[in-house]
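Presented below is the structure to which this report refers.
One protein chain omitted, others in place.
A and B are the chain letters, set down in written order, and residue numbers restart from 1 in every chain.
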Amino acid sequence: MSRPEIYSPEGLRIDGRRWNEVRHIKCAINTHPASSDGSSIIEQGNTKVMCNVVGPAEPTSSSGGGGAKSNTNSFANENKVTLSVKATVAPFSTIDRRKRSGNDSRIQEMCLTIQHIFEEAVMGHLQPRSQIVISLYILAQDGGMLQACINAASLALIDAGIPMYDYVCACTAGMHDTEVLLDLNRLEENDMPFLTMATLGATRKVSLMQLETRVGVDKLEPMMAAAMSGCHYLRQIMDAQVRKHGKNRLARVGA
Amino acid sequence: MPDVSGSSDEEDEGLFSLDPEADGEARITGVVKGKHIVTPGELVTSDSTWMRGHGTYSVGTSTYSSVAGTITRVNKLLSVTPLRGRYVPEVGDHVIGRIIDVGTRSWHVDIGAKQAAVLMLGSVNLPGGVQRRKSESDELQMRVFLKEGDLLNAEVQAVFTDGAASLHTRSLSYGKLRNGYFFSIPSSLIIRSKIHTIELPGGVDLVMGVNGYLWLRKHTQQLGEQGVSITRLAEEAGWEIYSDENEYIAPSIRETIARYANAIKALEYGEVGVSEARVIAAYEASKEYKGVGDMVENDAKRRIAQQALVFIQ
Partner (left out) sequence: MPLSIAEENYLSTSLSQKPPCRPDGRDPHTFRPLDAAAGILPATNGSARIRLCDGGECIVGVKAEVEVCGGKPVEVQCDIAGQLNNSPLQSFLCTTLESAVRNALPPSHLSISNKYTYKLYIDGIILDHVSHPLTLLSMTIFLALLNTRLPTLITEDNTDENDEIGLPQFESDWQQSRLLCDDWLPPLVQLAVVAGRNVFVDPTGEEAAVSDGGILAIWHQSKVVGLRTVNTRDSSRQVFNVKSVATAVDVLTQTSREVENALRKVVAST
């Protein structure tokens, strides 16, 4: 069997996209109104992530970061909100079933990354002595897990009515030889160096830049430029979904 | 910067152009108008004469939205009301709460807000009357009055700078709740009214918290209704105000309570605001369903909510 071609001479990728096309995106907010303050589902290609946000609420021991913390309210911050991020990676989310334990270090690191991003984006000083718990459920993985998690969390926080400076949108970009490819799927991620970038809204403010592979310095800039415009494009789509939901809701309540 | 394109949900396609024209026009007058939805990061106005309220932030002279919601203007104050959000306590609100924690001189009460509310020992009526001084022995037996899990209705007395509320129950219509059933709906659906305890047809009272917490109970003669002066009553208020014992409640009353609960949940399902008139209308509409249990079906809920709206008009 011949190896699938990552990027054909005609400029097509494995799944038929051009270099600057993102995967099919589907997102929805307020998907779990009964069990959370804010919720969302996002599908980017075959990657599917669900997010529930509970809070801001009185910090409790059971909802504390991972449940492993002390059972007092001692981690209630007097000045700003306490964010905690939990991620559950479904064992069936990958092609081969894999059971990850709750304290898998990569997942923990990802949670911490997301927590830091949203500590900057959420206007936490408005909710002192309270806690926001962001629960992420990764149901299917096909590349771009971190970006999907960030986008899902952004939407769920907005759905919960939590004040934020702007959307945080994330997107990946990779470098195949000399070609930049946007929004990689799993096969592409495994094949080339790539970075995940998150921006605060459609601005040039970068809230995350994560690059875990070796890449020439000269190649970094085109990758970053592509990822950034990917972020801006995603913001447009997410924003449209939030507005659509809002309009529907106003129409119903106003009726 | 390179162009980016992609495929998105087809039905969403039309929404991408967010009416740049309309926006531009509105901004000439200063602020985006009407029932327009604004989202986080969106410029609301670049006119610096506006005062910035909740749901906004400023960069330089411009005001941006920090939540997804609609713009509210009161005089020169500009704020954005989120589409969804937790209950935000205001002084004078009538709320229902549940004790989550008993402290040395105060109780912590869950009222569905960002933070737990505080009920000070000094803000409750104790057996023996208003004039009675709170003693050290009262501090030691706080759990005798109110303990974890207990439900009560109260008024928001003050709101601290961090947004937490402090409550009081210094009125005979406030205090521990009994003889009934508790449930909650989103606080945004409660239509504020001066009357918080509603006597409903069928021998049932509804105690409505602005925070979306509701208590349906058998109608009982309230202490104040017996024609004795309030001050005297307050003095005579005995231990029964902290009693956990229910009176006898007939099965028919229990069924009526279940019917009212389902009627209100139908209003919630249809996202219809809840008021005294709507609750009664939904109750009347529900009589179409003989079995109270038939009202849990989604079709039934939808129908009852619709009918309640028609009835009012």
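Basically, a residue touches a chain if its C-beta (ideal position, glycine included) is under 8 Å from a C-beta of that chain, and two chains touch if they have at least 3 such contacts.
Remember, predicted model here, so these are calculated numbers, not experimental data.
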Residue of B:R52, B:R170 or B:R254 in touch with the missing chain, whole complex considered = B:R254
The one of A:A28, A:M123, A:A140 or A:M224 in touch with the missing chain is A:A140
Residue among B:F160, B:F182 or B:F311 that touches the chain left out of view = B:F182
Since one chain has been left out of the picture, which residues of chain B touch it in the full complex?
-> 98, 100, 110, 148-151, 176-183, 244-246, 249, 251, 254-255, 258-259, 261-262, 265, 291-293, 295-298
What is the set of chain A residues that contact the non-displayed chain in the whole complex?
-> 32-36, 46, 48, 50, 52, 62-63, 67-68, 88, 90-97, 99, 101-102, 135, 137, 139-140, 142
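The definition used in the following text is that only the chains that are shown with their structure count from here on.
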Taking each chain's centre as the mean position of its Cα atoms, how many Å separate chain A from chain B?
-> 33
Would you tell me which residues of chain A are touching chain B in their complex?
-> 18, 20-26, 30, 37-38, 55-58, 123, 127-130, 158-167, 180, 182-183, 200-202, 225-226, 228-230, 232-233, 236-237, 239-247, 249-250, 252-255
Hey, which residues of chain B end up touching chain A in the complex?
-> 1-9, 12, 15-16, 18, 35, 37, 39-41, 55, 57, 64, 66-70, 82-86, 100, 108, 110, 114-116, 162-164, 270-271, 273, 309
